[in-house]
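Some chains have been omitted; the remaining ones sit where they do in the full complex.
Here the chain labels run A, B and C in written order, and each chain numbers its own residues starting at 1.
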Amino acid sequence: MCRWLAYSGSPVLLDDLLYKPKHSLIVQSLHSTLGAEETNGDGFGVGWYGVQDTPAVFHSIEPAWNERNLRELAGHVTSPLVFAHVRASTGSPVQQTNCHPFRHGHWLWMHNGYIDGFKTVKRDLTLEVDPQLYPEIEGTTDTEVFFHLALTYGLEDDPPSAVERAVGFIEATGQRHGIEHPVQMTVATTDGQKVWAFRYSSVGKSRSLFFSTDVRRLRAEHPDVAILQMISDEARLVVSEPLGDLAGAWNEVPESSYGVIQPGDDALLPFTPGVPANR
Amino acid sequence: MCRWLAYSGSPVLLDDLLYKPKHSLIVQSLHSTLGAEETNGDGFGVGWYGVQDTPAVFHSIEPAWNERNLRELAGHVTSPLVFAHVRASTGSPVQQTNCHPFRHGHWLWMHNGYIDGFKTVKRDLTLEVDPQLYPEIEGTTDTEVFFHLALTYGLEDDPPSAVERAVGFIEATGQRHGIEHPVQMTVATTDGQKVWAFRYSSVGKSRSLFFSTDVRRLRAEHPDVAILQMISDEARLVVSEPLGDLAGAWNEVPESSYGVIQPGDDALLPFTPGVPANR
Amino acid sequence: MCRWLAYSGSPVLLDDLLYKPKHSLIVQSLHSTLGAEETNGDGFGVGWYGVQDTPAVFHSIEPAWNERNLRELAGHVTSPLVFAHVRASTGSPVQQTNCHPFRHGHWLWMHNGYIDGFKTVKRDLTLEVDPQLYPEIEGTTDTEVFFHLALTYGLEDDPPSAVERAVGFIEATGQRHGIEHPVQMTVATTDGQKVWAFRYSSVGKSRSLFFSTDVRRLRAEHPDVAILQMISDEARLVVSEPLGDLAGAWNEVPESSYGVIQPGDDALLPFTPGVPANR
């Protein structure tokens, strides 16, 4: 289990995103209130877009609440698109190569949840990964294999469809091995322009996921909240759990659905995994 | 705030001490129930006596629940005298030189609590340390300075008196700087033969401390508990919080007192800090 | 490139093995003289047999010359069978799961060298690993895959044959991918009783490997060298490079051969890789 946050909008200092909120992700690393585990101290990661097309990723095996370098970075890096993740390992070792977000080209990917019975299905899932992509797998998490399955199924062309096919393949594989509920997930991915956030689980009872209310509306309702005056109309946060208790600020993503944060109107759509037919 | 454990008795595998108990110190690193902080994830340390006079100390900045090397060691090291400590930093950096137990010659020292206003009094306390001992201070914790004050006041000759003088000096110094309650502590120290464990706080409301009941009595009351058949009559544990719920196994150390674990009868005596007169 | 050491004989303090020699493995971590790389600062590992059947392994990502915990362990752990390894990464990340020696049950395995073009052949090699063993692979090194291939081919029953088959398979796979000289290796493995040490490379020009002269003979020639009086007649070291300059103490293992350290006479035999026929 883990906690994560995705931000898209006008450039913000990471500090405003990661440390300033009352119930910030750093606070959640020590005291999560909605997570399956209260402590998310098994490493963390931040990915952000800046001067290059390819995002930077900073991974650490120390608990986020301790990390002096993260605090330094947070005070000096601004970005319009940020992924951040605090990890509670479900078994794989605590090492930088197992920290989220994972990166492929200019894409980022992070995950809260697990592939049930991963040891049992790991070989079958890994074999399904495109042999060209296979050597890129650097760590040993279920999430990184999941990401590479989605890439194999065309994440870069059609993210929702690729994730649906990946989940479908994982479910079919798990069920073949007698695993009742193979997938539990909230996943975020981005190409540096749009953000897709998915909430789904085979059992139909998924980890929590929230998105922030339209800034224009929040601004009207809370004229006294300074930060709302500073960020752009289209700024949006997607989070594992609310960062504070501002009335009306947070909306739960429904079960088996996904959201798209993009220029113009954002979207919220149903998520329907399916076994890939053409493979 | 921290959690610690001291064991003296027939040689045991560290694993039996650190991992096997239901509410083990490793469990407490993630979920302490009596501590001021629930999570003690800011490093840990183990000291043990073995083939040499000088004890070994193993210090790590990773949370104890994650530490693969600790698990390896625990499965292979046996010792008749073990100190173990999981840390929740009260401000000083998470680094090996700030991990307990601290060592001087064949002595070990560990602490749960804090010196209030340490930044304010650190210079005065450090100046009081014997200049011969001063260069040995490697880290930046209040505990290490406290240890060196006790060494300065004769810990190696008369531990209770030296600790009383050190606490007296810290209290006098703190009060001179306007600090109301300078000391909060449970401390354990050993020379490799005896163990001294202190419970005290300036405010008179100290962190919890427990010692295990006489093994002979426990064995009679619980003839079915295997471990009790294996350890020696004189084996004794002192802990921040009970390691399990065996009825009658744990006794609270009273406020302002200290215990001595030693060959023959153990002792429980009052602890009375005093300003060192002859300095 | 890496440096390693294997010891078998009467129990010794790790310190005598790792730190005391003039040109010790710790010295080699900073200044190797025969290695392909002078600095072996990308982590290290020690495996030793003690109170349990299964050996302990201690892995660290810090350079060996810096590691305070290793120095502590070395001063307190004695063992009759020790593997130690300092690493210079040939590309895979510096993380504990990539540190040698690797362990399976009561077996240890360590390697100096590389599988050429590993990224290209990794998938094919990994697919050949017994699916039962596959989930045990925790890191991303060529060495760990090599070890699991040897296990797949029966390392636990007939080590030389299993290693010959593994090398044969790696060479055949590499050549199929156009890699001219797929294998460069000195490998040591042990079941806790015997030690096997292999020197081989596809190009016929292998990394250096030495074994120590019979202790009885050395003792006769150097009656003044204290350590020789202390260790058992059958004590034997195998090393990447000599630990000192004692005349007559070190013998080079010939190209394409392997040695066996065992009760009774040790053996030195030819090593002939072959494509596994029955798979």
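Methods note: a residue touches a chain if its C-beta (ideal position, glycine included) is under 8 Å from a C-beta of that chain, and two chains touch if they have at least 3 such contacts.
It should be emphasised that the depicted structure is a prediction, and the values quoted were computed from it without experimental measurement.
Within the whole complex of this structure, the shared sequence is present as 4 copies, and 3 of these are drawn in position.
One rule holds in what follows: only the chains that are shown with their structure count from here on.
Both chain A and chain B derive from one sequence, and where they touch, over half of the residue numbers involved are common to the two copies. Centroids of chain A and chain B (each the mean of its C-alpha atoms) stand 41 Å apart.
Within chain B, the positions touching two or more other chains are listed as 68. Remark: chain B residues 30, 38-39, 41-42, 61-63, 66, 68, 89, 93-94 touch chain A in the complex. Residue ranges on chain C touching chain B, taken from their complex, read 13, 48, 50-52, 54, 56-60, 68-69, 72-73, 75-78, 96. Residues 93, 95-97, 119-120, 122-123, 126-127, 131, 134-135, 137-140 of chain C are the ones that touch chain A when the two sit in their complex.
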